[in-house]
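Okay, structure first, notes after.
As you look at this complex, bear in mind that one protein chain is not there, while each of the others sits in place.
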Amino acid sequence: MTAATDFDRPATAPAFQQLSGARKAKNRIATVLVGATFVLALVPLVWLLVTVISKGFEHVLNGDWWQKSLAGLTSRQFGGGVYHAILGTLLQGLVCAVIAVPIAIMVAIYLVEYGKRSRLAKAVTFTVDILSGVPSIVAALFIYALWITTMGQPRSAFAVSLALVLLMIPVVVRTTEELLKIVPDELREAAYALGIPKWKTIVKIVIPTAMSGIITGISLAIARVMGETAPVLVLVGYTTFINYNPFGGSMASLPLLMTSERLTTNEVGEARVWGAAVTLILIITVFNLLGSLISKMTSLKTK
Amino acid sequence: MSDPVSVERPVTRNGSRGGSASTSDAEAKISSNVQGAGGPPTGTTAPAKVITRPGDRIFKALTVGSGVFVVVMIALIGIFLLIQAIPSLTENKANFLFSRDWSADPADLAFGVLDLLLVTVFSSVFALLIAMPVSLGIALFLTQYAPRKLARPFAYVIDLLAAVPSIIYGLWGAYVLAPAMGPFTKWLNDTLGFIPIFAKGSSDLGIGQTIFTAGIVLAVMLLPIITAISREVFDRTPPMQVEGALALGATKWEVVRTTVLPFGKAGYISASMLGLGRALGETIAVLIILSATTQHFSWTLFDGGDTIASKIARAAQEFNDPRGAGAYIAAGLVLFVLTFVVNAFARAIIAGHKEYE
Partner (left out) sequence: MNIKRHASVLSLIAVGALALTACGSDSNTPAGSNNSAAPAPTKTAEVECGGKKDLVAEGSSAQKGAIEAFTAAYVAKCPGQQLAYTPSGSGAGVKQFNAGIVDIGGSDSALNKDKGEVDAAATRCKSNPAWNLPLVFGPVGIAYKVDGVKDLVLTPEVTAKIFNGGIAKWNDPAIAAVNKGATLPDTAIIVIFRADESGTTDNFQKYLKASAKDAWGKDAGKKFNGGVGQGAQGSAGIADAISAGNGTIGYIEWSYVQDKKLSAAKIDSGAGPVELGAEGAAAAIKSAKIKGTGNDLVIDLDALYASKTAGAYPLVLATYEIVCSKGYDADTAKAVKAFLTTAATDGQAALADAGYVPLPNEFQEKLLTAIKAIS
């Protein structure tokens, strides 16, 4: 293993020099240790995935799993499915995206196209940084304090979506901001030269250029918020029935189903919990893949 | 040229949460420099300004409004939590910051956050101490050691750790990892029990619902966060420095030690602080793993207990009386301030480093 082959930038290693044994040993130890940390990180990942799949995969193979709820089944009866929870997870994620994405994109446009280095832009950048570090339980508490205590609204899936908005905005702002910066200034200048107003330039030229990346970012952000558990614990009740109404009543979601069915201590409960875990991972994977797929399908072919 | 690649890159970076966060500041500066030189001028003499139409004004107002909205939002979080907490705090019979007992019974409010805060910080710092060296190794491996072709797929695998929802970490930690660690923690307790942090705590080691288990699971959750940002920074080590070191006959490790590490140190520390912020606020995994206890935290890894976040989540179903909920909201406010400070500190570290641009 010659040292430098992995660098594509530097020149070849000074092979003519004699290295002292101690330096060689140190180098070798460092290499082994660094490689070992990577392997070490794989251990929990593999262990976790194997656990989830071995405990839950068989349950999701059943067609009912994807089409039925757990309505009318006691905690001792196998059968039914998690359709109600999948629906809730998707619904809460999509409602959240519908609110969060426009705001986030506008913030990103402000930062890149208008704010530049103004004081407000700095404040916004700082805020987005802080917002990305706000724990989900704090976001949930805030919505609880605002939406439920102050405004007197009932606990509902919509409240969950509002809390998720707080978690989603910083992620989408970040992605969009970076992508907008990459859009070549020549495009903007060309548009201005044709007398196109700035806002039209942004909407018709800048955004479409960055669109594929933005969509990827959005789907990744949705995948992220769909796995959040703290907001659903605080802001909505669990039910085994299908609920299409985000504004009222209890609504299941996969994380909420897992925390609720965890209280069923028999094999039925275990099947539901781990089956839901597999389902959640599958859905998150689909959203991640969807992101890169859309990116590939819609990306601009620049040569 | 390589345009498609440069369009793709930030996207993959964003696959890890907050992975891109530290670099964007840097890039903001780059791009604004570029635009200052050749981009659409925005100064007072800008030709673009000549054509200011209603559409422009409305659109700009919308974007500014969104920006202000986000700033107001963060202020609102603090304000609303404070408003909801104050009535409970005034009725609180215990010292909120220094009492170690928690009773949020609306008729008899006597809650103190100290014990929760100690467990929160203790478990997070423990997780950080495990995650920091490992992430450093991974980041070095991915940027310096891994074969160039494999670096990206390897990085993707590490990012997968961030894609797993925390509830699944919690289930794995509580039902698989905790029992598996029993023999190891017993050995630690037997041989190193004289050191306070390995002393016997309130949680049985065979069951394993300890801060130790929770800390390890938290550490795994931090790995992708710290790694992603450190990787970005290490990647920016100036090639000149690396080549210089090589020219002087340095071994690979010496190159890393003399160029990459000094260059990336601040970024690595910032990344670790961001990770700490994440660990402090982690809720459901800790909730599932830790056993509840009525005893005070005794500075050992083998205690049970509750972090601020897990305590709030445990009581979440009982939020109905405004004063009872107010006690938990007060605790949430402490967590908010704590993560705010840690995150702001992390950003401040990296903001002072122009060389990361």
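Labels A and B are assigned to the chains in the order they are written; within every chain, residues are numbered from 1.
In this section, a contact is a pair of C-beta atoms (placed from the backbone, for glycine too) under 8 Å apart; a residue touches a chain by one contact, two chains touch by 3 or more.
What you are looking at is a predicted structure, and each value in this text was computed from that prediction instead of being measured.
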Listed residues B:55, B:133, B:179 or B:352, member touching the removed chain: B:179
Hidden-chain contact residue, picked from the options A:31, A:51, A:239 or A:253: A:239
Selected from A:41, A:87 or A:257 as touching the chain missing from the view: A:87
Chain B residues that touch the omitted chain in the full complex: 107, 174-175, 178-179, 202-204, 206-209, 287, 291-294, 304, 314, 317-318, 320-321, 324
Touching residues on chain A - with respect to the absent chain: 67-80, 83-84, 86-87, 90, 94, 154-155, 208, 211, 215, 237-244, 249-250, 260, 262-266, 269, 290, 294, 297-298, 300
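FYI, only the chains that are shown with their structure count from here on.
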Distance between the centres, which are taken as Cα means, of chain B and chain A, whole angstrom: 15
Of chain B, residues touching chain A in the complex: 3-4, 6-8, 10-11, 14-15, 17-18, 20-21, 24-25, 27-28, 30-32, 34-35, 38-40, 42, 47-48, 51-53, 55-56, 58-60, 62-71, 73-74, 76-77, 80-81, 83-84, 133-138, 140-142, 144-148, 154, 157-158, 160-161, 163-169, 171-172, 176-177, 220, 223, 227, 239, 242-243, 246-247, 249, 251-254, 256, 274, 277-278, 280-284, 288, 309, 312-313, 316-317, 319, 322, 325, 328-329, 332, 335-336, 339-340, 342-344, 346-347
Interfacial residue positions of chain A with respect to chain B in the complex: 3-4, 6-11, 13-14, 17, 19, 23-24, 26-27, 29-31, 33-38, 40-42, 44-45, 47-48, 51-52, 103-104, 106-107, 109-117, 120-121, 123-142, 144-146, 148-150, 166, 169, 171, 173-175, 177-179, 181-182, 185, 188-189, 192, 195, 197-200, 202-203, 212-213, 216-217, 220, 223-224, 226-230, 233-234, 255, 258-259, 262, 273-274, 277, 280-281, 284-285, 288, 295, 299-302
